[in-house]
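Data block below; observations after.
Partial complex: the chains shown occupy the same locations as in the complete assembly.
Just so it is clear, A and B label the chains in written order, and each chain counts residues from 1 on its own.
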Amino acid sequence: MSDADLETLKLALREFAQQRDWDQFHTPKNLASALIVEAGELLEHFQWMDRGDRESLSSRQREQVALEMADVLLYLIRLGDKLNVDLIAAARRKLELNALKYPASLARGSSKKYTEL
Amino acid sequence: MSDADLETLKLALREFAQQRDWDQFHTPKNLASALIVEAGELLEHFQWMDRGDRESLSSRQREQVALEMADVLLYLIRLGDKLNVDLIAAARRKLELNALKYPASLARGSSKKYTEL
């Protein structure tokens, strides 16, 4: 992981798991499960809303949403540690692939194209 | 977002959406939906495996998994941009809350405690 803050979080999570002897539970499969469970808790905040824009959330909701997002990020970092995936580098590769797949000139304003993203 | 690489990705994603006129689709609700869809594609790789350890994945699988993780990260960054959530700061707050909730002395080796995480 090339990113200083992500690297710091990765080491903090590693220590956190070791101190609690939780490494035994942190298989990639279990971490991917825990990640989607947190993604569900994140989506739950928005499930009956139209859009969920920032202004429509109370400050309490905003903090709850931020902490659910944090949970997703923490499991993502932990999974990256276990699988030796550099998240930032992978995100850059994915962005380049997306740029090839959806040229701005073709995709522009096209919801049809977009729904095939 | 205090993190240089995440900040760079945030700006790249913002430009990517603007060039394609996709901002109209990027409501927080839609981004949270897209995030969990990607989390499902990530979990799909592991669903019939016992553990999914790194050594048990082919290099092709590893790259596919890395790109699914990238998709989750990219939607998380985009959602953070829309909701003005600093992901790194939120992750630090969450880690501190977890440390209070699961003191190492009590949680150690306790799968029972753990399952209540």
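Quick note on the criterion: contacts are C-beta pairs under 8 Å (C-beta built on N, C-alpha and C of every residue); 3 or more make two chains touch, one makes a residue touch a chain.
Remember, predicted model here, so these are calculated numbers, not experimental data.
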item	value
Whole-complex copies, counting every chain including the 2 in place	4
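What we mean here is this: only the chains that are shown with their structure count from here on.
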item	value
Centre distance in Å when chain A and chain B are each reduced to the mean of their C-alpha atoms	1
Chain B-touching residues of chain A, taken from the complex the two chains share	2-6, 9, 12-13, 16, 19-22, 25, 27-30, 32-33, 35-36, 39-40, 42-43, 45-46, 49-54, 57, 62, 65-67, 69-74, 76-77, 79-80, 82-85, 87-88, 90-95, 97-99, 102, 104, 107-109, 111, 114
